[in-house]
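Left out: one protein chain. Kept in place: all the others.
Order of writing sets the labels: A and B. Residues in every chain begin at 1.
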Amino acid sequence: MNQAIGRIVLTAPRRRAAGRWRWLLILPALLLVLLFLGVPYLNIVVMSFRTPSTGAPYAPGFTVASYAKALSDPLYLGILWRTLRISVLVTALCLLIAYPVSYHLARTRSRFRGLLFACILSPLLVGVVIRCYGWIILLANNGLVNVTLRQWGLIRRPLPMLNNEFGVTLGLVHIYLPFMILPLLGAIQGINPSLEEAARSLGASRIWVMRHVVWPLSAPGVQSGTVLVFVLSVSSYVTPVVLGGSRVQMMAPIVVQQLDEAFLWPFGTALAIVLAITGGLSVVAWFRITQRLFKGAL
Amino acid sequence: MRTATTAPERVGHAVFVTFVTLAYVFLMAPIVVVVLASLNAGNYLKFPPEGLSLRWYATFFHSAPFLNAMAVSLRVAVIATILSTIIGTLAAVYYTRFTTWGRQTLRMVMIAPMLLPEVLTAIALLLYYYVIGLGTQTLIGLQIGHVLVTMPYVFLNVTANLGNLDPALEEAARSLGASPAAAFSRISLPLMKQGVVNGAMFAFIISFDLFSISLLLKGVDTVTLPIQLFDYLQWNFDPTAAAVSTMSILVTLTVVLLTDRFVGLRTVRF
Partner (left out) sequence: MTALAIEGLRKTFRDAQKGRHVHAIDTIDLHIQSGEFVSLLGPSGCGKTTTLRCIAGFETPDDGAIRFDGTDVVHTPPERRDIGLVFQNYALFPHMTVAENVGFGLQMRKVKKADARQRIAAVLDMVQLSDMGGRYPRQLSGGQQQRVALARALVIEPRILLLDEPLANLDARLRDEMRFFIRSLQQRLGITTIYVTHDQAEAMVMSDRIVVMFGGLVSQFDTPETIYGRPASRQVADFVGLSNFIPGRITGREGGTRLLVETGLGVLKCDCKRPPVTHGRAMIVLRPEVISIAPAPPDVPPGTIDNLFPAEVRERHYLGHATDYRVACRDGSVLQVLGGAMDEVVPGREVWCSFPPDRSWLIPVLPGAAP
């Protein structure tokens, strides 16, 4: 009986006199999002087609010149390419690290389970600047890692780990790792452990079970985790600036620079939109790929 | 999961456990290092540290810019938390109770501020404020940005909370003679408390650590703590920054522990 109620949407009229004022509940949130998200985003789309100007942020009239510049200048194309390259690498590394961690946490019966979960969440509660600062302390020329390696006699000169792509990649992997672990954890926890036991009882090895049972069934988690980390990486601002310095330029800092320092509004917004569209297309392509990769599982 | 194992499987298991352990070290290392560095007695960040001291905390408590930034951050976060909790909770009640059509769309609209890249939102708001003449002389624009970005966390938490409420509870109250309003205020409202407080907690933490929006929409002289720290780190590497970071972590930790103490933490979902 209850199943029947669940399937059927109750359309019985429940409106009474108070019902007329219900929409007031949603009004503040709706206004907030529409006025301070919808309209501003529309505004930057319009802005990217404005005519650039030298004295003022923009001149009257519309043009696609900013897009032409953004898509033809090798400098910006190079930065875009680097941004995408680093983001893909970061996503792959996050998946590689997060999968075993999530599997372990999903299946462990340790009494430290709560503590381990707190370890995964706690980085989220610490600001990005602080976490980047932690990496500076660790990776600087006189930082913990270099000092330790020198003391052990493994290296003579400090390894350069900051102000290069290595530092940026490492920092991004660290900052976005929880965003990969949480969806994966959810997905793996949703897989009934008896499926694995059933496969094992039928003679499958641990690795076979991981490859053919756990991995395909965790597909939704893999998909949402990778998309989340990729999108966050592509638009990351703090980490490239703090750990990459001026030598590893990525898109978000460049866009901010064009807008906030050079006041090139049409060009800056055009760059931002190019970044958003490239990111969006990459996600769509990735959805296609994962669909094929996991076939029925998604 | 202790099952009979072969030798290669035992080796495999050992590799697996080592890998997972290292991953946890990787996750925690930068945070632990910051806290340790703040207790360093020396003038520079050096390892091993030259003894323990709280002198960098003293520096922090005498640094006007940092104290000021801390005050701004706390004020902005508290205001953002109050506003987004009210707005997000009302929206969540509407969403779970009264939406019949366009549910998915409404949900997407409500969580869009969380899904869109923060930098992009910051840019969009910055130009918008200039266009409408609000500018960034005051902190109003920044404050709105914080409410915008934190509201979805309240919305999601309260929605999940309300979604888990058994509709039979209110029906039971009605059958016992409670009017719809009484059933809501006596039954659902108290049971929503956990979701609302958890949402508020997230709103506070997100706002307190928010970077891009604070950077682009900052006032002329008023900056939040993450921005002040960021500026400081451009030129200085002394342990004051570590002390400031640790203070900031303590603020967040206090909020989390208070929440846990009074209503308990719900499983976090993204």
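Assorted remarks:
What we mean here is this: contacts are C-beta pairs under 8 Å (C-beta built on N, C-alpha and C of every residue); 3 or more make two chains touch, one makes a residue touch a chain.
Bear in mind that the values here come from a model prediction, so they are computed numbers and not experimental data.
When you scan B:28, B:131 or B:182 for touch with the missing chain, the hit is B:182.
Seen across the whole complex, the unshown chain contacts chain B at 166, 168-169, 171-180, 182-183, 186-187, 190-191.
Simple rule for what comes next: only the chains that are shown with their structure count from here on.
Chain A and chain B have Cα centroids separated by 16 Å. In the complex of the two chains, the chain B residues touching chain A come out as 1, 3, 9, 12, 16-17, 19-20, 23-24, 26-34, 37, 44-47, 86-88, 90-91, 93-95, 98, 106, 109-110, 112-113, 116-121, 123-128, 130-131, 144-145, 147-148, 151, 155, 180-181, 205, 208-209, 211-212, 215-216, 226, 229-230, 233, 237, 241-242, 245, 248-249, 252-253, 256, 268-270.
Residues of chain A that touch chain B in their complex: 16, 18-19, 22-23, 25-26, 28-30, 32-33, 36-37, 39-41, 43-44, 47, 57, 97-98, 100-101, 104, 107, 109, 116, 119-123, 125-131, 133-138, 140, 142-144, 147-148, 174, 177-179, 182-183, 186, 200, 206-207, 228, 231-232, 234-238, 242, 252, 255-256, 259-260, 265, 268-269, 272, 276.
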